[in-house]
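What you see is the complex with one protein chain gone and the rest in place.
Just so it is clear, A, B, C, D and E label the chains in written order, and each chain counts residues from 1 on its own.
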């Protein structure tokens, strides 16, 4: 590029020099840098995106991935895609394990790589199961949205299928013991869909989220079969009790258990380790912090619904 | 890449082989694959993104697309961009029509391609109209947000203009009879902005959505002129009545009709085929499921607004 | 590509010609085109993305940017990254200033470029301060989320850190007097995270937003230290009073002032130039439009929380 | 980019307008444009490069193509690569046939596509034979160059193997009746290696060209087994006789027939439909236009070799 | 990447530090760095490649550039391509002029930019003439090579057309007074084709070079109409006389003048400011340093042609 005017070279160098000094001081450096295993970098977001895309192509052939992956020669293509999945996951899981286990004395990068390879092979064996679960989710989306014209449309376009593909992958990795990778994957899906499902959440078959923006599903949620959510639903933790230091207590079951055949309408907030019974319907915008019995319908107080008013501000 | 350790080759091959077998079984394959017209792939999301970007460059020259598209030589550039629009849309619409019409007996890919070309030429003729509508939306955004410094800023940065550009394009395609393409386009805009407008929704001039995250506007909505929405507004369907199989009834007008000069504040939920009269204001977080007369202000019940409490959990 | 069928060349050319005529008419052209300084294009979104990514790499080395940026040779890398930051910002800020100041008589592109270079050098000197602020935000995220396993995980994955990195950069640019650039940066972060923080908002140290989708923080907000927000929180303006033309009055302080040690739960809406006192807790989904005293807990009306109902619609 | 100065807009538009007029006149347009089948473009050089690279990866696995194509899972990879070869060649050969047969009345693009697919499938079946031939060429390179450390080095680095891979592919396509494609492939190899082998030339096993720059081998050459050439060797046509119009007579055998076990040193020029007998050696820089008997050594006249001279120009 | 072993950090930093010291010493830096106008970089080889490719697409539409540039909408495409040519050339010529004129006192980058724009506009006006010349070269290639099946094949594949397109472009730029740019362009063509034509050489219509590798045509050559060369031909300078410092004298006419209707066979070397008369034929491998009268045939001495020899080395 041709610059319209020139920097004052001395001022420029001066500002760079002094900022470098400041940023590279021992102390500053330690706080926000990744040091753990200098030979092993952080996982690559691009590689993980490619990993998820490749699994998606294996599960929904013709919809995603190489459009020319013909039916007759599909075995060859499947083999190559699975091989690629193993390789991508072996590398990235090794990085993730090194990051997480930086403190574990005596655990070498080679140990992490070996463990990562086992995780990768194990994951490949679980793909048919993930595919089966997603096939029920596709059916749920098609049946749950009057605007859906075909199951294929939900596979190709719906955020629900997109986020559940990522979640069911991430959940397998979470269960296999690599914590960072599934977290990265779920945040990528969160960014794309506005739906934030923690990889730890366990979700039954035939699940559907309509529209979805703003949905939050916490780490220790357990959701049954045939559940449908709308946009803005929170399945969260109550923040209390705090520990003695004033911080939330970590690591305990703290999110709802949702039964089978439940519908939760938009904006509903359900907090704490409560049970939402089978066959319940939770209305829009309601706030639930205690158990709901099976078969119940929970709706907003009528007082809350609307009030006409003339001539004044809101 | 150099791998730190080697996979056990036998285990690796074994896990790939068995997963390939499982994934390529006749039955599994049929469920989640795209078979319809093997010569014609699914539409390409990348090509559709390029299509939308090209229309945007035609409508807002200098803001988007080639920055060097000078005023004097603009005719040449416009012609080339329109030519590109025709080509991209001809190809992608043909794919979409083949996908949707897979079941129609006797309809060949060549028939789809011919129909797609007519759609593409028809679309190009509608671009000046789309441009006119968007020019009113730009004005609405500038006037509706105290933080906007110039109309140009809203063109360049505002999610409202971004999502409305996509929507007004998608709505034309929806009306022209290709169902999948506009759906893909609206989901791409949903992913970027958090605003989910079904391409079927009809929206009048001078429309503005501020912030916008979480807004949902359903397929059969009809929105008048000079309407302004804030984040988290739902213009949705009541889920009932269900049909005899327990699923939502499809294909009927089921979303609100919103009049002219209406403001709907953040988090309001308006459900069902109800009418929101002209010149009404719907307050934040309210829940509306019945008609609202012209000129009304609807606000939350005061009881609902806030309550002070000491010493207890939420 | 090989086309299945050919366009009717005459119809194709005809539709392009007539649309070009329509789009290139003097009047239409003026409305939605960027003319200001034809030598100087609009800022480049890609370049600004690269700028933000480069600052992120400087602040969190090893987490972002070149993974091989070793500790020992870090000074060299830091110098090059800062040099790149200066260059990217000098160019983009000059474009932004030309856009904003198009009307200023006698201000040349060269003047804008000179001013932009000063802004760029000034920005580089502020990076250590931004880094210090973000280090407190990392700590807040780690302490504020029971699911966070390490501070590093929040750096690498959390939307809160992502959006605050962008915001703290954008806020510096806002203060330095270039209005368009920070707006573009904050909209990019909004698109990625669903969190919409206006670059004018001033935010104290140790800030955390959990999940975050749907959060809106307005231009004139002032937020204290140790504040935590959840998804769907709005810190907005009351739309009234309108001016005589029926539009919102622009440019006045109109968003909340939030004290220190405040928690605001999901879906809460806080509107207007009100004060939320220190050490307060605002419950989920509540609607606050008046001052809240220090130490208060504000919760939803109980009436509003949940109501069981059998056999009827919502 | 920001331009230092602005073009005079009127002069700019004027020069563009008048040049467009000149270039788009009917007559000028016809001379140098490709019109034949407007639906079918020219072959893509990039696609053909990918085609050659894919065949190379199939023939020399581990040396070229995906380095991770493991031995155990190789069947999968091979299948996918062959599938890709068929698809690339089907498309490009169809384009080539449309180009060549533009004048053939009644031959449709669909006819060309069908023929191209047969060529593609036939080509795939010939790959093992091509591989066998190239394995002898690798051996010849290793044995023929004292500087070669291993056969693998010649596979990976030597222009001889690079150009012969292209040639043996191109020659198969030439024999299959598509004339343009092999010509493009051989010119790409010519550009990379400086070795110009016409795809029509027939070359026996165990062939080696050392250094190679400047070598020319004409269309109707027939070369036996175990032949070695050095840089700058021409196996060309005598330009005479001319036809009555003063142009070279086309389409007749006009290049040398070279026997088995022949060595031709650098710079030798061998012209016309002559026979170079088995076991001959042709010395550097000699000029041969008549048959050479088996077992002969042909060398430069001594007079020609060197002469010492003092005090004068060359 | 994961590294198998770690560098010794201290040794690594030490070797970098000491080499940086050595490379950045004032003196070393001055010798081999580009300092001239620090705001203006060297021309970009990529941009010049794009420039040449764009001119090629304008001259041979359908063969190169966008294959979908239909006949009917071609005016639009031509206009855009010419606009692009002007912009690329304006920028690159400005860089080239700044490089060359670094020493000219008082000449600013803005002066260079203004001059470059004039050159660019002038160049565009010359494109039809370049096109006309190249159309004769295409005819010459088709008629001059018995292997050519159609003129289109020579446009698409032949190094002769490729190098002449570059040369005729470069020669116009050379005449317009920018010296560096055409030199870069001719070296790019030299690298691709092995044919080295100095941009200063003047070449008449209907020119053809067959095979071409190794051809050299010097700066002050003047070549007539209907000339044909083969590979390895040199039209060079005699190196003598040297100046008093022992270097070749610069800037004088020193290369051959070749008349009309001349054929020069492979490997011929023609040196010095001599005249090769009309209608001459220069045989292969001959060495010519004196004038050749019109109508002559110059051939190698017979003694030189071939000699049989048995039982001895070469």
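Note that in this section a contact is a pair of C-beta atoms (placed from the backbone, for glycine too) under 8 Å apart; a residue touches a chain by one contact, two chains touch by 3 or more.
Small disclaimer: the values here were computed from a predicted structure and weren't measured.
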Where does the absent chain touch, in terms of which shown chains it meets?
-> A, B, C, D, E
Please pick, from B:109, B:128 or B:179, the residue that touches the omitted chain in the full complex.
-> B:109
Contact partner of the left-out chain, one of D:5, D:24, D:45 or D:124 | D:124
Given D:138, D:176 or D:298, the one touching the chain that is not displayed | D:138
Hidden partner interface residues of chain B, rising order = 1-3, 5-6, 38-41, 91, 94-95, 109, 113
Which residues does chain C use to touch the chain missing from this display?
-> 1-4, 68, 70, 73, 75-80, 83, 87
Touching the missing chain, which residues of chain A?
-> 9-10, 12-13, 16, 20, 68, 70-73, 76
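Just so it is clear, only the chains that are shown with their structure count from here on.
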Using the contact definition stated above, find the chains touching both chain B and chain C.
-> A, D, E
Pick the pair with more C-beta contacts: C-D or A-D?
-> A-D
Greatest Cα-centroid separation from chain A: which chain?
-> E
If you average the CA atoms of chain A and of chain E, how far apart do the two points sit, in angstrom?
-> 56
When centres are defined as mean Cα positions, the distance from chain B to chain D in whole Å is 51
In chain A, which residues are in touch with two or more of the other chains?
-> 1-5, 38, 41, 68, 70, 75, 78-79, 83, 91, 94, 109, 113, 194, 213-214, 232, 239, 265, 267, 284-285, 289, 300-301, 303-304, 314
